[in-house]
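Below is the structure I would like to discuss, written out as structure tokens.
Only a single protein chain was left out; the remaining protein chains are all shown in position.
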Amino acid sequence: MIYITRRLYFNATHKLWNDSWTPEENKRIFGPCANENWHGHNYTLDITVAGNINPETGYVIDLKEIKEIAEKHIISKVDHKNLTLDVDFMKGLNPTTEVLAIKFWEILYPLLKRDNACLYEITLYETERQWVSYKGE
Amino acid sequence: MIYITRRLYFNATHKLWNDSWTPEENKRIFGPCANENWHGHNYTLDITVAGNINPETGYVIDLKEIKEIAEKHIISKVDHKNLTLDVDFMKGLNPTTEVLAIKFWEILYPLLKRDNACLYEITLYETERQWVSYKGE
Amino acid sequence: MIYITRRLYFNATHKLWNDSWTPEENKRIFGPCANENWHGHNYTLDITVAGNINPETGYVIDLKEIKEIAEKHIISKVDHKNLTLDVDFMKGLNPTTEVLAIKFWEILYPLLKRDNACLYEITLYETERQWVSYKGE
Amino acid sequence: MIYITRRLYFNATHKLWNDSWTPEENKRIFGPCANENWHGHNYTLDITVAGNINPETGYVIDLKEIKEIAEKHIISKVDHKNLTLDVDFMKGLNPTTEVLAIKFWEILYPLLKRDNACLYEITLYETERQWVSYKGE
Amino acid sequence: MIYITRRLYFNATHKLWNDSWTPEENKRIFGPCANENWHGHNYTLDITVAGNINPETGYVIDLKEIKEIAEKHIISKVDHKNLTLDVDFMKGLNPTTEVLAIKFWEILYPLLKRDNACLYEITLYETERQWVSYKGE
Partner (left out) sequence: MIYITRRLYFNATHKLWNDSWTPEENKRIFGPCANENWHGHNYTLDITVAGNINPETGYVIDLKEIKEIAEKHIISKVDHKNLTLDVDFMKGLNPTTEVLAIKFWEILYPLLKRDNACLYEITLYETERQWVSYKGE
């Protein structure tokens, strides 16, 4: 068993907001992250697949496959986008880093299932000082 | 003459847009940066002051002064904000990295004028792969 | 279960020293780290909390809580300090990165206990080339 | 139980190649990584040892030991070298990051066995955007 | 006048070698960089253009232009390549970082000439610890 990671990037906008609360409650809980005119981040996304080495290639999985799947199913949908308004799989959800990481896992897990390998961990950095990891536990 | 730099951070949202153009023209020129629902960045701001060392302190300028002035006059106005809608000094301007850097220079230059030193350079990173420097030239 | 991390920084001085050894023994074992006039580091501290998402907020825990607790109980006591002479919880201990990480865990674990979450890991970087992780095992 | 890591660096050249395939098959599978005239990387190697703290030193293991063992048995053999042509323990193997990490583990595991500690993980970065971890599982 | 930079990456192999010297002389002068079986690097290339802002766009130059020109004329020719054997514009030259940076300047200068802007500086990193800048002086 070996773990292989591909890092990707996207830039997006969001606000943290619970629609069932008043604006005042949202501002009290989420502080400046509830700015009604949005704020944004350069996100960094690490996708880790765990598995056994294919003896023919010396690969667990071709990193190009991870990159192409992630670009098609994640990056193209979130990069230069508004995570609340523009992203189908985030509709009705509060776009915290935690919720984003779990949605990315749900999208990528079936797409990265292989005989010898599967998705092991998603790590999503909102800034260099705060990030989230999810392993489907 | 010695050059001293303080790095600060802010997270903001923007879109690139020329109000005198049609939406189609904006999208053709600015591409995904013209997404009408905005996108965002983690900006990094480097403020460089040049001057002579004060022999009493061994400082050109106390870095705490640069930090406090920048936090009061720049960071508090742009962090977790929409650069187009929320920021008074950006009203009517297209918030490219170039234009932001020049506005930051104009705000900071008089505030950082000292007998032995003055603002020398603003460097503003929009991502780790693209940035702008301005020296008031 | 999801893992969320907040990174903080502090600058401190220390020397590695076992009081029950002679100075020569200390220098033989700890090398330049036993310089009697001290040496110092820019430490980086990553605090990881694991838990379930609160469905109201989309948070495991508000990162501001981690930051405020860590600043009050750790950073304010070690930043710009001498880890051997100035820090109450390090008295009589040899301030290796390992020992520091365990003491930080002991302080933070009860303060970060929540119904849905608790401290999962402390990672402490002494330099970019050497670091320690502790999970309370 | 605590985990301590030492980071090291080396610069090497390689090509990905399966000798039992035709050049065309190699190029189809490995793409530009199969360039017959080689390509290269600045590799970053993180060596993590897990164990109990020695109460006399406050160390799990002296990081200098990890560094000296790794420099003698790994870095001196791969730095400024061709991983396919110059490295005895890679002869006949396809030098993917996965295969390299496992060979490094096999070399370092017996050399880093201690009463209170042993090798826990090898992480090998081929670029800042792709890396592999191996724990001997 | 404002300065705008785009960062790009490539991975390549090379050896430092003067054909008019004996192998022994090459090894004496260039040390491990003269390994006959090559070694390699992850290069980082920063391209800085200086100019005046176009008032219509707020740009000095669209960074996409820098990227596309650099990818077509530089990156596609050096990425996953042998700088000595595979690169037409390096034929007969010793591929030090200095020489590479000057060749990149010569290629990019005419391609990045604009009415309001021109190439100002090339910075080429061979590792995180060594790099070269060239301004056409």
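Letters are used for the chains, namely A, B, C, D and E, taken in the order the chains are written, and counting of residues starts over at 1 for each.
In this section, contacts are C-beta pairs under 8 Å (C-beta built on N, C-alpha and C of every residue); 3 or more make two chains touch, one makes a residue touch a chain.
For clarity, every value in this text was computed on a predicted model and none was experimentally measured.
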Visible chains that the absent chain touches, using the contact criterion stated earlier: B, C, E
From B:29, B:63 or B:111, residue that would touch the chain that is not displayed: B:63
From E:24, E:115 or E:137, residue that would touch the chain that is not displayed: E:137
Touching residues on chain C - with respect to the absent chain: 9, 11-14, 32-33, 35, 37-42, 79-82, 85-86, 127-128
Those residues of chain B which, in the complete complex, touch the missing chain: 1-8, 53, 56-60, 62-64
Absent chain, residues of chain E that touch it: 16, 18, 29-31, 93-99, 101-102, 128-135, 137
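FYI, only the chains that are shown with their structure count from here on.
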Touching chain A and also chain C, the following chains: D
Junction residues of chain C - those touching two or more other chains: none
